[in-house]
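Here it is, the structure in full.
Missing here is one protein chain; the remaining ones are kept as they sit in the complex.
Order of writing sets the labels: A, B and C. Residues in every chain begin at 1.
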Amino acid sequence: MRLLYFAWLKTKMGRAEEEVDPPAEVTDVASLLEWLRGRGPVYAEALSDLSVVRVAVNQEYARLDAPVNKDDEVALFPPVTGG
Amino acid sequence: MRLLYFAWLKTKMGRAEEEVDPPAEVTDVASLLEWLRGRGPVYAEALSDLSVVRVAVNQEYARLDAPVNKDDEVALFPPVTGG
Amino acid sequence: MIKVQKQDFDVGAEIDALRAGNTAIGGIASFVGTVRDLAGDTPVTGMTLEHYPGMTERELDRIEQEANRRWPLEASLIIHRYGRLELGDRIVLVVTASAHRQAALESCAFLIDWLKTKAPFWKKEETRGGETWVDARDSDDAAAARWRKD
Partner (left out) sequence: MIKVQKQDFDVGAEIDALRAGNTAIGGIASFVGTVRDLAGDTPVTGMTLEHYPGMTERELDRIEQEANRRWPLEASLIIHRYGRLELGDRIVLVVTASAHRQAALESCAFLIDWLKTKAPFWKKEETRGGETWVDARDSDDAAAARWRKD
């Protein structure tokens, strides 16, 4: 699974992307985020307030119950501020 | 008093402007229009439906009760259609 | 700024001139009206715009001042042409610039709606049947009425 980070999430994570291999329990966005937060203090802090984190799965906005699997591109980013 | 006509009022009147010298009873827009309608069939016909005639006195929109006097520029025209 | 002119205008150049050097501007809204090929169901091949020189400028000035009273604008511009126009020709340009986009968007819509029912211009359309003066439309009055304040 390919993870992408944008804006301050990229800054906090210290990287723009990474490949991860989540365990079988990770089946949707919610369980993916939970698993990521358990990976260490940097993840836990960056993902501490989910109200300011948006998720896209394969370049489409996704809710917490959206399914994810190992071939997906999952992006985490703050609310958008373009225009 | 200088009268100006625009759009189909100009066409119907057969002229773009004229100088008139109304009698003393003509004191406001309403009495001016009444006097004009009495000047002949062309005026009577052009001014038969006042719902489609707008009046400006000295280049400002004027109501029927607005005063007019002999030095004024009075314009008669249909509702505007620019833009 | 208002301009009443026979000649065409360059939308990009007008916008650039209007905002020149003003970095307080965050949004610029504009509207361009053009001569279209249909009036209702009737094919149109061109038109002539008549206006009332003097009163036109006064009314456009007044309309622009009203927009500046209602919204915090950094700059505004109305250009309206008169004379003979071909299909596709530009007729009118309204530009408004503000720190914030809502002020720019709303005041631009206000200006074109308001102008359509106030500024002394009259369109004469050329159709197969000859030339006809365009009737004022109720929908234009309704659009302008949205902005009325009692």
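Methods note: contacts are C-beta pairs under 8 Å (C-beta built on N, C-alpha and C of every residue); 3 or more make two chains touch, one makes a residue touch a chain.
Bear in mind the structure is a predicted one, so any value in this text is a computation, not a measurement.
One chain is not depicted; across the entire complex it touches A, C.
Contact with the omitted chain, checked across C:I2, C:I25 or C:A119, is made by C:I25. In the complete complex, the hidden chain is touched by one of C:L60, C:I112 or C:V134, namely C:I112. For the chain left out of this panel, the touching residue among C:V35, C:A119 or C:V134 is C:V35.
Mapped onto subunit C, the interface with the missing chain covers residues 10-13, 15-16, 19, 21-38, 87-88, 99, 101-102, 104-105, 108-109, 112, 143.
Where subunit A meets the missing chain, the touching residues are 4, 6-8, 10-11, 56, 59-60, 75, 77-83.
In the analysis below, only the chains that are shown with their structure count from here on.
Subunit C has its Cα centroid 48 Å from the Cα centroid of subunit A. A separation of 73 Å divides the Cα centre of subunit A from that of subunit B. Look at where the CA atoms of subunit B average out and do the same for subunit C: the two points lie 26 Å apart. Multi-chain contact residues of subunit A (touching two or more other chains): none found. Looking at subunit C, one finds that none of its residues touch two or more other chains.
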